[in-house]
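Contents: one structure, followed by commentary.
Just one protein chain is left out here, and the rest sit where they should.
So, chain A:
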Amino acid sequence: MFKSYPALAMDRSDQASSRDRHDKRADMLFHLVVKGCALLVLIALLGAAFSMLWGGREAFATFGWKFLWSSDWDAVQRKFGALVPIYGTLVTALIAMIIAVPVSFGIALFLTEIAPVWLRTPVAAAIELLAGIPSIIYGMWGLFVFVPFMAEHVDPWLDENLGALPITGPLFQGAPIGLGMLTAGIVLGIMVIPFVASIMREVFLTVPSEIKESSYAIGSTTWEVVWDVVLPYTRSAVIGGIFLGLGRALGETMAVTFVLGNAHLLSASLLEPGNSIAATIANEFTEADSPLYLSSLIALGFLLFAVTFIVLAVARLMLMRLAKRAGENRQ
């Protein structure tokens, strides 16, 4: 009637071991599934790179390295080169960063050191929310509001006052139509500001308050604390944040497509319409009437991918350096 003690123990261990086996199998299965999903992320990036290289192979094979520095873009004669879009991408991104970096730094400074405490959270939240507005909205605003504004007020003034200068003059000569590199660069800059400012603000917040307080305690002004303590401490991450912004500016499509003018012109003037890699692809993709044309567009996409990959990788490495140090401090 009663089981002897050893028998009971054996019973239990039997049960336990069958459950153990089941659990072990389930554990291994679960591990495998999550690992597979994680590897999918890796495959996605490799797949993206490879598929564009594959899609652009016809263009690369036909034009070779000349694709990079030829300014031809002729759908009729089937001659394509990436110089004009590359130039437009770099110039608009450069203008954007010239505007966005100092302004974002100012915003981050204001939100971490200057603003009254009650104001910091709501303004930071507003800026972060605005960073999420889709780029097509920026593009529409650019086309319908900002382009006319530039054409009426800014372009004529630039042409009149700066166009005659000896060296920088050619940058600002041209018909005041509002569309063009300068407008696109400014719209991009406005778009990138909330993005870079939020990163810089977060980075500044990682500076241990002991360090800042020590500096204040020996009589430093706010500016001295920021310039001599906060900035050196966060330098790599600040650069990382700027590079993230740059990556965004280089690859941004919709905001630029609306205001760049879609013209395959290599012009020194920032007031002339131009083209960027992303805008060229977006504008012409559905019109590409020959395989070589389509292949050239995808080859452009590959170039964009390669450039943004490098920029974003640098950005992440820089950001990781600060994160590592912050982790060490905490321990």
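One rule holds in what follows: a contact is a pair of C-beta atoms (placed from the backbone, for glycine too) under 8 Å apart; a residue touches a chain by one contact, two chains touch by 3 or more; residues count from 1.
As a working rule, contacts and distances are computed from a predicted model.
A chain of this complex does not appear here, and its UniProt-recorded name among "Phosphate transport system permease protein PstA", "Septum site-determining protein MinD", "NADH-quinone oxidoreductase subunit K" or "3-oxoacyl-[acyl-carrier-protein] synthase 2" is "Phosphate transport system permease protein PstA".
From the set A:52, A:96 or A:322, the residue in touch with the chain omitted from the display is A:52, counting the whole complex. Screening A:114, A:165 or A:268 for touch with the missing chain picks out A:114. Checked against the hidden chain, the listed residues A:151, A:171, A:184 or A:278 yield one contact partner: A:278.
Residues of chain A in touch with the missing chain: 23-24, 26-27, 29-31, 33-42, 44-45, 47-48, 51-52, 54-55, 102-107, 109-111, 114-115, 123, 125-130, 132-141, 143-145, 190, 193-194, 197, 202, 221-224, 226-227, 244, 247-248, 250-254, 257-258, 278, 281-282, 285-286, 298, 301, 304-305, 308-309, 312-313, 315-316.
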